[in-house]
Structures are given as structure tokens and as C-alpha cells.
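Note that this complex is displayed minus one protein chain, with the remaining chains in position.
Presenting chain A:
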Amino acid sequence: MFNEVDWNAVWQATGETIYMVGISTFFTALFGIPLGILLVVTDRGQIWENTWLQKVAAVIVNFFRAVPFIVLVLFLFPVAEFLVGTSLGPTAATIPLIAGAAPFYARIVETALREVDKGVVEAALAMGTTRFRVVTKVLLPEATPALVSGLTVTCVTLISFSAMAGVVGGGGLGDAAYRFGFQSFNDGMLYVCGLLLVVMVQLIQWIGDTLSRRLDKR
């Protein structure tokens, strides 16, 4: 069965998946963390209380989380075309991936920051800390283990999303499994691509868990 596997295509697809997931994880963190911070600090009784802004942010986040990922991909074809000049290929696929995962991660960030002991924030304010530094020196460092384990979950989700994005022209292992495996009646190809995705997920989960445990000083 495996002699029919086109290893060149497999490695190329693996590279594409790593590229897509890598880029989109980076931007997901880049957008998700500030958005999560915004959701927390503007809430009632928090350091930058602004319930109006909080509600607007929450509605936007909920919108992107409610739309099914595959619909998001189709939705964002024009956006991808505008931003990266094409709606095909791994780079274009990162646009819907980020749009789908950043709000998801923002909610995780929100939960992680809310878990930070209010007493510690109060202590920092009592010491004359600015609100900005309460965020950078208290909230974020105290929540780091939860932020890392949340990013792990998000990254795993991105791997499965990327397989889906691949089918609509993004490339990567999902695309390879579908086109060279399923559609070409090549079971070996199908299994190899599937297996590589599983290995990737396991690896990322392991790295994330280890890192989070190391950082946790509680």
C-alpha cells in the first residue's frame, strides 16, 4: 500500500501545513492577546471600565466564533485576495485561519486573565502601579501558564482548521490527503497524511504541556 505514496508530495504538504499553522499561530497570539486583554480590562469593576467598548468587542468576537470555519474561508476569499494578492495557496489560507482562531484565543486569554487574583491587582494598584503596568507586570505574567496552555489548544485547532482550509485551495496535508489520497483512490497517501497530522498534534500538545508546567510556580 505504501509503495504508492508520493513522498515528495507528502513532504511538501507537511511543509505547507507547518508554514500555515506557524504563521497563523503567531498572528493569532498577536491579535488574540490584546483582544483578550481588552475584553477583561474594560469590563465592569475592572481597571479600564468601559462597558460600551466591552460589549462591542464581545459582539465582534462572538460573530467570528459563531460563523462556521468553512463559511469563514469562503467569506474571506476577497479579503485574502486584497491582503496577499491571491485567494489560493498556504499564505492566503492563513487569513481565514487567523480570523477564525484569534477570537477563539481571545476568549481563552480573557478567561486566563480573569483567573488572576483580584487581590494581587489591588496590591499592585496600592503600590502606585499604573494601569498599563498592571497589565504588563501583573496580569500577563501571572496568567502566563494559562496563556501558554491556551495557545496550545488554539494551535491544535489551527492544525485541524488548516486541513479544512487546504481542501479549498490552501494546500497542506489536508489538501494532499483529499486530492492525492481520497480522490485518487490512493489509501496509502490518505493514511500517511492523516498520520502526520496526528503526530503534529501530539507533538504540539506535549511541547505546550511541558512549557506550561515549567512556567507554573503555583
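By our rule, a contact is a pair of C-beta atoms (placed from the backbone, for glycine too) under 8 Å apart; a residue touches a chain by one contact, two chains touch by 3 or more; residues count from 1.
By our rule, contacts and distances are computed from a predicted model.
Enquirer: So which of "D-methionine transport system ATP-binding protein", "Tryptophan synthase beta chain", "Acyl-CoA dehydrogenase" or "Cytochrome c oxidase subunit 1" is the UniProt name of the chain that got left out?
Expert: Looking only at the record, the undisplayed chain corresponds to "D-methionine transport system ATP-binding protein".
Enquirer: Could you tell which one of A:Asn62, A:Thr86 or A:Thr130 touches the chain left off the display?
Expert: A:Thr130
Enquirer: Take the complete complex as the reference. Which residues in chain A touch the chain that isn't displayed?
Expert: 117, 119-120, 122-130, 133, 137-138, 141-142, 144, 215, 217-218
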